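And then chain A:
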Amino acid sequence: MSIGANEEFRPKIVAFCCNWCSYAGADLAGSSRLAYPADVKIIRVPCSCRVNPMFILRAFERGADGVILCGCHPGDCHYSTGNFYARRRMTMLFSMLDYIGVENGRTRVEWVSAAEGAKFSATMNDFVAKVTSLGKNVRLGDLRCKN
Partner candidate 1 sequence: MQQRIGVFVCHCGSNIAATVDVKKVVEMLALEPGVVHAEDYQYMCSEVGQAKIAEAIKEKQLTGVVVCSCSPRMHETTFRKCAERAGLNPYMVEIANIREQVSWIHKDMEEATQKAVILGRAAIAKVSLNTPLKAGESRVTKRALVIGGGIAGIQTALDIADAGYEVDIVEKTPSIGGRMSQLDKTFPTLDCSACILTPKMVEASANEKITLYTYSEVEKVSGFVGDFTVDIRKKARSVDMSKCTGCGVCQEKCPNKKAPSEFNRGLNTRSAIYTPFAQAIPNVPVIDREHCTKFLTGKCGVCSKVCQAGAIDYEQQDEIITEKYGAIVVATGFDIIKLDNYGEYAYDQSPDVITSLELERIMNAAGPTKGHLERMSDHKAPKNMVFIQCVGSRCSDGRGKSYCSKICCMYTAKHAMLIRDKYPDVNVTVFYIDVRTPGKNFDEFYRRAVEDYHVNYIKGQVGKVTPEADGSLTVHGVDLIDNKQIKMKADMVVLAAAIEPNPDIRKIATMLTASIDTNNFLTEAHAKLRPVESPTAGIFLSGVTQGPKDIPETVSQAGAAAVKAIGLLAKDKLLTNPCTAQADIMACNGCSTCANVCPYGAISYEDKEVRGPGIREVRRVAVVNSALCQGCGACTVACPSGAMDLQGFSNRQIIAEVDAICR
Partner candidate 2 sequence: MTKAEMQAEKIKEISGTDPYKCMKCGKCSASCPSFDEMDIKPHQFVSYVLNEDIEALANSKSLWKCLSCFACVERCPRDVKPGKIIDGARQLVVREKGGDYLKADEIPELLDEELPQQLLVSAFRRYRR
C-alpha cells in the first residue's frame, strides 16, 4: 500500500504502560501539559511483566506500526521483579523480530517512573518520529502473505 504524496502518514502506536510507574508518568505528562502525538494509544497493564509477546505480535498483525512497552526502572518495580522478566522477554522478542527482518525501530522498551512526565512525553515524541520515518508497517502484517 502506498501513501499519497500529500497525504501525511500517521502511524498507529500501541503503548503498554505499567500501572504504577509509567501510567502514572503518562498522567503526569498530561497534567503538566507535555504534549505528544495523538497517534499513541495507551493500554494499562498492572506490570510490564504482564505484557505477553502475543499482545505485541497481535498489535502488529492488526495494523499497528509501532509498539512500545513502558515500565518502572529496573529495581523499582512495584512487584519487585516484574520488569526484570519483561526485560529478558522483550530482549528475546525484539531480537527475533529483528532476525526475521522487521525493522527494530518499531519496538521499544523504556523505563519511565511516576515522576518522569517529561521523559514520558519526550519518549513518545521520539518514538512516534522514529516510527513515522519507517513508514507503514507491512512486514509483520504480511509475513506469510501468499500474494
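The rule is short, and it goes like this: a contact is a pair of C-beta atoms (placed from the backbone, for glycine too) under 8 Å apart; a residue touches a chain by one contact, two chains touch by 3 or more; residues count from 1.
With respect to how the candidates were assembled, all candidates are chains of the complex that A comes from, given by their letters.
Predicted model only: the values in this text are computed from it and were never measured.
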| item | value |
| --- | --- |
| Touch assignment for chain A within the complex, options 1 or 2 | 1 |
| Touching residues (chain side chain A, partner candidate 1) in the complex | 12, 14, 19-21, 23-24, 26-27, 29-31, 33-36, 38, 41-47, 49-55, 58-59, 62-64, 72, 75-82, 85, 89, 113-116, 121 |
